[in-house]
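The following block contains the structure, expressed as structure tokens.
All protein chains but one are shown at their positions in the complex.
== subunit A ==
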Amino acid sequence: MIESIVDFFGDEAYARQRRRLLYLVLVLIVLADFLVPREHAEYLWERLPGWSAFYGFGSCVLLIFVSKFLGHQGGLMRREDYYD
């Protein structure tokens, strides 16, 4: 069973199904976020359904591009023989 699950995530044959599954899960999560009760919301954003989806996506994009910017323009990334 494990092999077939791993295969589903690896094999090119399932690429379309994988993508569809991802989008389905994303939609379900946002929908669920609108339905769950929020009695303890302390901050403004905690009262906004869908905030965590927005924040997660934003964080991901920000981390990728800020890090790569620091790596390439900020000089953090160097050739492998830098210390040799």
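The criterion applied here is as follows: contacts are C-beta pairs under 8 Å (C-beta built on N, C-alpha and C of every residue); 3 or more make two chains touch, one makes a residue touch a chain; residues count from 1.
Keep this in mind: contacts and distances are computed from a predicted model.
One chain of the assembly is not displayed; among "Extracellular solute-binding protein", "Na(+)/H(+) antiporter subunit D", "2-oxoacid:acceptor oxidoreductase subunit alpha" or "ABC transporter permease", its UniProt protein name is "Na(+)/H(+) antiporter subunit D".
The chain not shown here touches subunit A at positions 2-3, 5-7, 9-10, 19, 22, 25-26, 29-30, 32-33, 35-38, 40, 42-43, 46, 50-57, 59-68, 70-71, 75-80, 82-83.
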